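What follows is a structure written as structure tokens; I'll ask about it next.
Every protein chain of the complex appears in place save one, which is left out.
Naming follows writing order (A and B), and every chain is counted from residue 1.
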Amino acid sequence: MTAITLEDNTFDDPTRRAPLVLGEADFASVTRRVCQITERPRPPAAWYAALAASVALAGCLLAGIVCMIVTGVGVLGNNSPVFWGFDITNFVFWIGIGHAGTLISAILFLFRQRWRTSVNRLAEAMTVFAVVCAGVFPAVHVGRIWVLYWVAPYPNQMALWPNFRSPLLWDVVAVSTYGTVSVLFWYLGMIPDLATLRDRATTRWRQLLYGLFALGWRGSASQWHHFEWAYLLLAALATPLVLSVHSVVSFDFAVSQLPGWHTTIFPPYFVAGAIFSGCAMVVTLAVPARAYFGLERLITLRHLDNLNKLILATSLLVGYAYAVEVFMAWYGGNPYEAFTLANRALGPYAWAYWLMLGCNVAVPQLFWLKKCRTTPWMMIIVALLVNVGMWLERFVIIVTSLSRDFLPSAWGIFKPTVVDVMMLSGSFGLFFTLFLLFCRYLPMVAMAEVKTVLPSNPQSPVSAETR
Amino acid sequence: MSHTDRKSDAPPGTLRVAGILAEFDGPVALKAAAAGVREAGYTVFEAYSPFPVHGLHAATQRVPGRRRTLLPWLVLGGGIAGGLGALLLQWWTNALDYPYRISGKPLFSLPANIPITFELIILLSALAAFAGGLMLSGLPELFHPLFACARFRRVTTDAFFLAIEASDPQFDETAAAVLLRSLGARQTEVYCQPETQRRLPGVLVAAAVILVPLLLLPPLWIAKVRYARKASPRIHLITDMDFQPKYLPQQSSPVSLFADGRAMRPPVAGTVAVDQPLEADHFLRGETGGKPATTFPVPVTAALMQRGRQRYDIYCATCHGLAGDGDGITSQLAVEREEPKWVRPLSLHNQSVRDQPVGQLFKTVSQGVRTMPGYGSQIPVEDRWAILLYVRALQRTRTATIRDVPQEKRKYLELTGPADAEKPATKP
Partner (left out) sequence: MPRNPLRNLDQDRTTLSGVPRAVAPALAVGGGVALAVAFALAWSRDASLRDFSASYLISFCFFLSISLGALLFVALQHLVRAGWSVTVRRLAELLAANVSCLAILFLPILVPLLVGRSGLYEWSDPEAVAADKLLEAKAAYLNVPFFAIRAGVYFLVWGLLGRFFLVQSSRQDDSGDPGLTRRMERASAATLILFALTVTFASFDWLMSLEPAWFSTIFGLYFFSGAVVAFFAALILLALGLQAGGWLTSSITTEHYHELGKLLLGFIIFWGYMAFSQYMLIWYANLPEESVWYLARQTGPWTWLSVGLLFGHLLIPFFGLLSREVKRRRILLGGWAAWMLVVHWIDLYWLVMPTFAPEHLPFGLIDVCCIIGVGCLFLAGLLGVARGRALVPLKDPRLHESLVFENS
């Protein structure tokens, strides 16, 4: 990592738009910079070290899953009354992280935020891998995973159908839809860049594999025309999808009658929290990636600044939801609701609650300071703490409400087991393994999209707007 | 700018010209050139760029500026199909085919069906957008003559091209080259149709040829196993609790709890099988030698008769009347109300009833006859014989004469009874 001095594009001057690609960049240099990550004979040594660590952790996940299938669900800490523990916490956590990718790809595309072009490929990949990690948990926590196909509506000799009125089924459909649409969106956007790799390929195998997945893309005007339309339509579809998926996940809790779970603000609150944790994960991935792969000219400090502003904004939304919940616990006059909130703050899991508030509401306020928003090491610390806080938020919601609900005689404490911890840390291993492989073999930055916002591109809207 | 036309790699004269390719400096030049080519009357040409150029597609169209595309309609179609399909699925499965109530929700719970409906609208719309986008772009199209041009490889990096295809009606190599150069082309090149149709590499084809049949094997095997007849039990992968570590009846246990090595004890002495012939047929069924019994299997005593009277008054008198004439209170009420289905019970003093052997009467009491229900489940066997004894006594009351009364009781009757002691008390 050599220190590079680039021009500062985080300025606030309203009279001109900041350049989104720094240095003297033209189409060829951008292409070269991104493609050489996959073309160089050996990735940086740090990549190997990271991959080894990730694969080892992913092995933990596999071991945990095998243990669960062979022995039974009892190897987890779940027990009466806390029937959902780390398993569902991890599921909601990973699905939430995936949402920022779709936000950056789709929602920011619809709002014409051109800066998204440098990070959207990375973010979309993060979404796909996060959904994979998320999907592991509901699949294994059912107990008899070998009959998991029973959730599908197929004609069977028992003449049974799944109960579509249940939020658990809604989850199945929503997460599958989300996974499918995310993969489609990610892949569609990658087709022109895969064609770039195909055309630059030096070996027959590279040409073959990239060529197969590039589907023969030639970049003709009519192909671009239909591509842009398909991309726009997928973005327009992905936007309500991202709002709905985490809302459906929040319905798992909110349709119940449990105090602390049943509250109408859950859908938008969960979506805001999802975008919050997802943006933090994008920052966590983007900062080392740009350093190790030499992408500082493409993923500039302005991009990170904008992501951090999103983190700050969503942290305030999450804080708003906390405040409204607290107010309504008193205003509603429901003693169980009031108790639940008091229990969160003062009960056996109070440490988790206050740590969560600290990480989710207090720490991101550092991003009011521009210095904090534009210094890589500071933003990584904030982003990591945000992810810790968001995991704890799901933990607090699930475990505190379950451990102490209406009848004191039914109260109980949840203690995670070794398998719980192995699966949680293993899921990070799976995520980073997939991400590292993505970095090595697929185009990390959307080259075709970045070229449209290059200052040297006469058609770039960014260059046209500077006076 | 070099003006030399350069042909592709193959020897001249063996290939068919597919078109002419021209390279331009940048997006603006390309757009202008496209407009110029269209104005010159060419219709079959394409412009190529490494990123979408604003206004380029419109410039290549015959009627510039129209942004027609089928894609939004395909997506709308997909969305409608997804929405209707989802609603139909949820309604049919949960409200029609196997309806069951859960937590008090209506069978067709529209608010609860909305999330899945919404997701499936998005899923099918997205699939339509993706597939439609690829299809309308002509993808996948792995082989194209332009891929043979080495220069064309830069199209995905930083080069801008325009290609006029030979299938255009006014295509002429030299005229086209002149036009393109006049529009600002940096280089022009004629490209050719390849002599053989390019195929996928043999390795991939071989792999596909081998893999596809192999992938078909498991479902075919499963189908065979499901539908063919077999003598051996099916493969049972997930056994759950089907094979439990417990002893079944009639098994022997290797580690025996009992001296005789059995896992169960033999039945207790006196156990009777369900369909075993009964030794006590006379008592339990009123049969002797397969025919209705004519005698009582129990000792006839005054106590038994009193018991019989008491039991008769409870069970039988409501229909048959206290004296057995068939005028019990139930019968009276039914006749009063003109119940259409009521059949007045036969008087017990009727000759036909008196002629029946007692075993047949026992069967009547136990199992019922015609419209009379059986009382076998309510009256224990002993009591049934008691009742029958009383019935016989009632019958005797109508047929007895003074000579049937024991000597020591006659004097009592002569003092209190009717004058004519030789005749039976009432008419039959």
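Just so we're on the same page, a contact is a pair of C-beta atoms (placed from the backbone, for glycine too) under 8 Å apart; a residue touches a chain by one contact, two chains touch by 3 or more.
No experiment lies behind these values; they were computed from the predicted model shown.
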| request: May I ask which residue of A:N79, A:N163, A:S176 or A:S256 touches the chain that does not appear here? | output: A:S256
| message | Can you say which of A:P14, A:P155 or A:P408 touches the chain missing from this structure? | response | A:P14
| message | Of the residues A:G23, A:P267 or A:P376, I need the one that contacts the missing chain. | response | A:P267
| task | Tell me where the left-out chain touches subunit A, residue by residue. | result | 12-15, 17, 111-112, 240, 243-244, 247, 251, 254-257, 262-268, 316, 320-321, 323-325, 328, 331-334, 464-465, 467
| In the full complex, which residues of subunit B touch the absent chain? | 54, 104-105, 111-112, 114
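Simple rule for what comes next: only the chains that are shown with their structure count from here on.
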| note | Note: subunit B sits from subunit A at a C-alpha centroid distance in Å of 39
| query | What part of subunit B is in contact with subunit A in the complex they form? | reply | 26-28, 34, 46-54, 56-57, 59-60, 69, 71-72, 75, 89-90, 93-94, 97-98, 102, 105, 109, 112-113, 115-116, 118-120, 122-123, 125-127, 129-130, 132-134, 136-144, 146-147, 153-158, 201, 204, 237-238
| request: Can you check the complex and tell me which residues of subunit A touch subunit B? | output: 26-28, 31, 144, 146-147, 153, 159-167, 169-170, 173-174, 176-177, 180-181, 184-185, 188, 191-192, 195-196, 198-200, 208, 211-212, 215-231, 233-234, 237-238, 240-241, 244-245, 248, 251, 448-449, 451-452, 457-459
